[in-house]
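A single protein chain has been omitted from the complex, and every remaining protein chain is retained in its original position.
Now for chain A:
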Amino acid sequence: MNVLNFVNAFFSDSAHWHGYDGIPTRLWEHIQYSLLALVIAAAIGLPVGLVTGHTGRGGNTLAFIATAARALPSFGLLVLLFVLIGLGMLPVMIPLVVLAVPPILVTTYEAVRSVDPSPVDAARGMGMPESRVLFQVELPEALPLILGGLRSAAIQIVSTATIAAYVSFGGLGRYIVDGLYQRDYEKVVGGAMLTALLALATLAVFWAVSRVAVSRGVRRSA
């Protein structure tokens, strides 16, 4: 009973590399769910975080909503929504988005708030319109922190997206759910392993993005 034996057995079984239940298919499904959830969460969290951070208003409301959202158990929410809405992508996406919005929203808000006030003051004093102050001064200077928020949201999504399998969807959770049901622990460990590796790959992607997107002048100070 060695975890490594399980891992070895799982990955060396050629049946796990082909077909609709093969690793490439499941991995790709998992990436799709995660990306979709991340995009939706960012579409909500980023604009709200940027605007509230820029104006400095609504911080308390934000913190309240974020805390409340964090308290919701993803799995419970999934089951509840499944019962209410029925089978579909929506009951899967909602818990993932609810999970990812708080870290994005709160870090974006905090990141913009914590930008050094003097360049912002200088920008305004030089006659920069507010939109440019936000996008050309605050956003670039806050970018390392904002990416950090997106990164932790992405990692949470990747690990939580396994729950999609409970409501008959694919993804890496399939191995875990099926493995538990079939008492096939090779499968369970393999699925968990793949999920962890995907989370690490996500980290690498964010590292690469920040190398490209964040100005050299800010990277040093962040």
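Assume a residue touches a chain if its C-beta (ideal position, glycine included) is under 8 Å from a C-beta of that chain, and two chains touch if they have at least 3 such contacts; residues count from 1.
In this section, contacts and distances are computed from a predicted model.
This complex has a chain not shown, and the name its UniProt record holds, of "TonB-dependent receptor", "Cation acetate symporter", "ABC-type quaternary amine transporter" or "NADH-quinone oxidoreductase subunit C", is "ABC-type quaternary amine transporter".
Of the options A:A68, A:A122 or A:A208, the residue whose C-beta touches the omitted chain is A:A122. Residues of chain A in touch with the missing chain: 116, 118-129, 132, 137, 140-141, 143, 214-218, 220-221.
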